[in-house]
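Got a structure for you, questions after.
Shown here: the complex without one of its protein chains, the others still in place.
And then subunit A:
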């Protein structure tokens, strides 16, 4: 059968078997191996991608079911050379060791911040509770997501201020943004 979906903003059409799982479609057909695959039993969460913006375990979704929908994988997080605040957070706060669980963790974190820009530690722990990390013990993962939340909020405030001052006819200096980024 033929399936067409949007993966990281690019429309793809492929001939597939009905039984092909989304995780294998992404990894084996599209060569997007950033999405990992760890348990086969829908438990580890390392295969999490966003389906129409919501985190799903792609080892338990048929590729055919994603037809007509939008998929975002870890490869679609960065905007060109600019890393997503989530990715920066994982770098800054040592949110990974081996990195195996990291793509799934980052996708869930991205979806969380999209709906809840200022999550508490408990909310972050709840959001990633379906995902297993065998390395970091979660503390640094939670810290990474908090880092991303704080910096994303600060960046958004900066953009608003810059636009407002530009609208007020002042000179907006992008290099020296107003507002603290602490």
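Note that in this section contacts are C-beta pairs under 8 Å (C-beta built on N, C-alpha and C of every residue); 3 or more make two chains touch, one makes a residue touch a chain; residues count from 1.
Here, contacts and distances are computed from a predicted model.
You can't see one chain of this complex, but its UniProt record names it "Carbon-monoxide dehydrogenase medium subunit", from the set "Fluoride-specific ion channel FluC", "Carbon-monoxide dehydrogenase medium subunit", "Proton-translocating NADH-quinone oxidoreductase subunit L" or "Sarcosine oxidase subunit beta". For the chain missing from the display, the contacting residue among A:61, A:93, A:106 or A:148 is A:61, taking the whole complex into account. The residue touching the chain not shown here, chosen from A:45, A:89 or A:119, is A:45.
Interface residues of subunit A facing the missing partner chain: 1, 17-21, 24, 40-42, 45, 48, 54-57, 60-62, 64-65, 67, 108, 126-127, 129-131.
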